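A single structure is presented below for examination.
One chain of protein is taken out of this complex; the other chains stay put.
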Amino acid sequence: MIDQFTDVVPSFFGMLNQGPLTLTIFLHTVIVLPMFWIYASEKKKLNK
Amino acid sequence: MAKENLSVWTSIPFWRRSAAWVTGFASILLIWLTFDTMGQISMGTEADLAKGITKRVPAPTVINYHIDYKMSEKRGHEVPVIGKKQPFFGKEWSEKEAAALLHLGKLTSQAKNCMNCHTLLGNGAYYAPDLTKAWLDPAWQKSGAMQAMTGKNTVEEAMAEFLQHPSQYPTHARMMPNLDITAEEAKGLVAFLKHMSSIDTNGFPRNFSKTVDQFKNGGTNAH
Partner (left out) sequence: MLTSIKSNHLTSSGQRLGMMYFRVAIILFGAQLLMGLIAAIQFIYPAFLFELFDFSVARMVHINALVVWMLYAMIGATYYMLSDETEHEGVAIGLGKLAFWVLTLAVTIVVLVYIFIQIGPGKESTIWLINEGREYIEAPRWADIGIVVVVLIFYWNVFATYLAGKKTGIMTVMVANLLALAGLYLAGMFFTDNISMDQFWWWWVIHLWVEATWEVFVGTLAAYALIKIIGAKREVVEMWLWIEVLMLFGSGILGLGHHYFWIGTPEYWWEIGALFSALEPVPLIAMFVHVLYDWGKEQGINGEKPAINNGPAMAWLVTNAFGNFLGAGIWGFFHTLPQVNIYTHGTQFTAAHGHLSFFGAYATILIGTMYLGLQGAYGVKQMKATFNSKMGLFLSTFGVLGMGVALTIAGYEQVLVERAELGAGWNAFFVAQDLPWYVQAQLWRAIMGVVTLLGFVYLVLDLLTIGKKARAAEA
């Protein structure tokens, strides 16, 4: 699953980029997850 | 009615906060990525070249070396290969001279508006051939049409001659116009093109000007 590092020099993002769409899925997840929290907090406000 | 207003999905504050979060965070990521990339694409040094350290964008003194573009097993595509020393316009250029020449070349490429006919690294206009790997193009090599036509016997001299009098050496009905390029500027432009061909473009253009046999052998067009 984890490929050998192929790019010219290793870097943080390069490390994450070592399998099928690993880097981009990671970034998407990090962006979307906090929206659940925003949703929950808005829900609480609305219910009040 | 009251119940409807309870849905978070139709609440403006929810979308506003989400928009702010996503925009802000994506921007931060972009800035972080930009710093990382800038480190990787800033020019290398002569010391890197001498020690054989691979840089995505080598030092201007790369013009003193032989450049090739070969299939890399590890990378899975073609990469520039910097080889042995090779004279450029008959001499070896010091770090200072090479940097000045590249500066002149890059400046001239903008002053003459190359990008509004050609593509550089694939970006620009589509009226004339891509210049990314022009330095390595078979047309300019020993047995190529351009050396024969210009009567020169190195790539750099053939290119410089062509650039100064392009419409004297037409290959097609569509010609390059005369842009009042001086001899000095032409040298600079050739240095700029040679430098560009040494940039690691992640395999673009793919299968550069090769026959199937050459490609299978991991071969190349450069001399």
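As written, the chain order gives the labels A and B, with residue 1 at the start of each chain.
One rule holds for everything that comes next: a residue touches a chain if its C-beta (ideal position, glycine included) is under 8 Å from a C-beta of that chain, and two chains touch if they have at least 3 such contacts.
In this text, all values refer to a predicted model and were calculated from it rather than measured experimentally.
Though it is not drawn, the left-out chain touches A, B in the full complex. Within the set B:27, B:94, B:153 or B:168, the residue that contacts the chain not displayed is B:27.
Only one of B:42, B:94 or B:153 touches the absent chain when the whole complex is considered: B:42.
For subunit A, the residues touching the absent chain in the complete assembly are 6-8, 11, 13-14, 16-17, 21-25, 27-28, 31. Contact between subunit B and the unshown chain involves residues 10-12, 15-16, 18-19, 22-23, 26-27, 29-30, 33-34, 36-38, 40-43, 56-57, 60, 99, 102-117, 119-130, 132-134, 137-140, 167, 171-175, 177-182, 185, 188, 192, 195-196, 199-210, 221.
Keep this in mind: only the chains that are shown with their structure count from here on.
Note: centroid distance subunit A to subunit B, computed from Cα atoms, is 32 Å. Remark: subunit A residues 4, 6-9, 11-13, 27, 30-31, 34-35, 38-39, 42-43, 45-47 touch subunit B in the complex. Those residues of subunit B whose C-beta lies close enough to touch subunit A in the complex are 5-8, 11, 13-14, 17-18, 21-22, 25-26, 29, 33, 36, 39-40, 54-56, 74-76, 200.
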